[in-house]
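I am attaching a structure below and will ask some questions about it afterwards.
Here the complex is missing a single protein chain, while all its other protein chains stay put.
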Amino acid sequence: MRPVKRYWTRRLGGAACVVAIVLVANFFLFRLMPGDPVATVLDPRFSPEAKAQLEALYGLDQPLGVQFLLYLRRMATFDFGLSFSTQRPVLEEILERLPNTLALLVPAYLLSVLLGTVLGVIAARRRGHLAEKAVLAAGAVSFSFPSFFVQMVLLLLFAYVFPVFPLRGSLSIPPPEGTWRILADRIWHLALPVFSLVLLGFGGWALTVRNLVVKVMGEDFMILARAKGIGERRLLWGHALRAALPPLLTLFLLSLPGVVSGAVLTETVFSLHGVGRFLLDSVLGQDYPAAGGAFYLLTLITVGSNLLADFLVQLADPRIKTGGEESR
Amino acid sequence: MIEIEGLSVSYRSGKKEEQALSGVSLSLPSGQITGLVGESGSGKTTLVMAILGLLPPEARVAGRILVDGVDVVGMAENERDRFRWRRVALVPQGSQNAFNPVLSIGSQVAEPLRVHRGLGRREAERRARMLLDEVGLGSKAAERFPHELSGGQRQRAALAMALSCDPAFLLADEPTTALDVLIQAEIADLLKRAVRERKMGMALVTHDLPLASGLCETICVLDGGRLVETILAKDLARGAKHPRTRALVAALLEMEGNLS
Partner (left out) sequence: MKMRWSAWVLAVFLFCGFLLPLFLKGDPREPVAAPFSKPVWADRTQAPAMSLTVPTGEAGKTFSWSWEAPRGLSVTGEVLFAKTPSKAALIWETPAGAKWVLSDLSGQNRWTLDLDARDMAFRISLGLSPFDESLRGLFDKHGMIRVRIESDVPVERSSLLVKIPGERWGLFGTDQRGRDVFLLFLYGIRVSLFVGILAVLVSSLIGLDAGLVAGYVGGAADTFLMRTVDVLLSVPLLPVLMVLAALWGKGLWQLVLILGLFSWMGTARTVRSMALSFREAPYVEGLRALGAPTFYILARHGIPTVLPLLLANIALGVPGVILSEAALAYLGLSDPRVISWGRMLHEAQSFGAFTTGAWWLLLPPGLGIALLCLAFMDLGRALEEWADPRLKGGRA
């Protein structure tokens, strides 16, 4: 089982590398850039003593090396300090928003992958038919239309012209009474963002699935599978899609970092109370602890999902186990 | 019994029309092995694919192919699926690419049993292991994946898969190509035994005349998409009339001479 070990050494090493680089970059980017972080929260009329006190609070009076070590310890324990703007612990702020972001992203990406896969396989089978043309068009749209523009148009259509969905927010103000009502209200607020992400996401996914399945359909083993008389359904889903699964998972893995970008933009368009929007507000407000913490956590989540997807690729592709060809 | 009457196959690529088979008539009787011999491009693989209805959609087929008296040429795909593997099974060349690379050998052998015989997964896989044992691979091979087997082992697995639904007829497409000589002989023996024990008919597609003359009763020689000669294997040395056959025989004799 040596090849499996090597595969994982490589993957884990890569993940550790990403985290290390992000940690270092985070530290230096937020510290060495022009502008005095304390100055941004301080009224210039503050006394020098108050300023020094504040610098000590954020550990900014120590030498850089000590600062870095302190910083590493804090990152390891997810202690990102207090947000400049709200004076609350950054971790608390992020954890408060994380469920909203997950409630947006998880259903959206599951649905678009599901829809994209089904449509992609159908398009691959019915080459030249309407299904294939639709998939090609949807793919072109998702690669060339700015996502936030499509979302803005949807918002204008379904929240202004036909006011079916709310214009902004994750929850009505004031929130309704009762658990079920709150849940329904949240779903009502999330429906349009999720729908828009599915609309934007499924086309590219369907196009990928279609291309891979078309390629697999041309392979020799598909002739044997067809000769076995196992029926079109097994042929497509059991053989063609199954054989295309490892590269599909690899592509899914590569698309994960983009999911985070999608969260930032979507939460901005629909004014959702999520981590992406939090990152944007901190960046715009030069709230360094908050921006650094949110960025670091988002990277950790991406790297973690990457490893999970790697594990799935390994499960799906027997060739990795015995050191056949690497799928990536 | 498979009877082929006036079979023509042509491909259209752009404005060019390419004739792969023209007016081939021959019969592949049950209970014996018929060789389909010819060089690459002679149309022998097209013939096999036409019987199973595996030609690409742009191929145009004319003529009749009677499998036990039923014409399979204009059949719909779901009708074809009912005679594929139950009546006629394919033994492909056991290259790496003949099997789905991400499915285990056992599940690929068991698949036709589940579809055509309606067996449950457990029962189908038990039978698959028996079949793999029968072709000399050992039941352990069921858990392995195509890339873990050697060429000869894959060829045996392909045979096990072909035998799974007890077909009346086997179509073996270059079953020994790309194997080394000793293994070629083993596979040839295995095929011969399987056909004899199960009283099947078989068409052996090969460019290898020595192999065909060793295994087959009748040999059909194809050249440029036409059937040029049908001859009993034992008459091969003296009775060949067509120049193409004679050339093949001459090459064969020369090789034997070199060996002895």
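In this document, chain identifiers A and B correspond to the written order of the chains, with residue numbering beginning at 1 in each.
One rule holds for everything that comes next: a residue touches a chain if its C-beta (ideal position, glycine included) is under 8 Å from a C-beta of that chain, and two chains touch if they have at least 3 such contacts.
All of these numbers come straight from a predicted model, not from anything done at the bench.
Participant: Based on the whole assembly, the unshown chain contacts which displayed chains?
Facilitator: In the entire complex, chains touched by the missing one are A.
Participant: In the whole complex, not just what's shown, which of A:L23, A:I122, A:L155 or A:M217 touches the removed chain?
Facilitator: Answering carefully, the residue with contact to the hidden chain is A:L155.
Participant: May I ask which residue of A:L64, A:A184 or A:L254 touches the chain that does not appear here?
Facilitator: A:L254
Participant: Could you tell me which of A:L12, A:A140, A:V164 or A:L183 touches the chain that is not displayed?
Facilitator: A:A140
Participant: Quickly run down the residues of chain A that touch the omitted chain.
Facilitator: Residues 14-15, 17-18, 21-22, 29-30, 33, 127-128, 132, 136, 140-141, 143-150, 152-153, 155-156, 159-161, 167, 254, 256-261, 264-265, 268-269, 279-280, 283-284, 286, 291, 294-295, 298-299, 302-303, 306 of chain A touch the chain that is not shown.
Operating definition for what follows: only the chains that are shown with their structure count from here on.
Participant: Please output the residues of chain A touching chain B within their complex, sorted ascending.
Facilitator: Those residues of chain A that touch chain B are 219-221, 223-232, 234, 238-239, 242-243, 245-246, 316-319, 322, 324.
Participant: Which stretch or stretches of chain B touch chain A in the complex?
Facilitator: For chain B paired with chain A, touching residues are 49, 52, 54, 77-78, 80-86, 89-90, 92, 95, 97-104, 111-112, 115-116, 145, 147-148, 158, 161.
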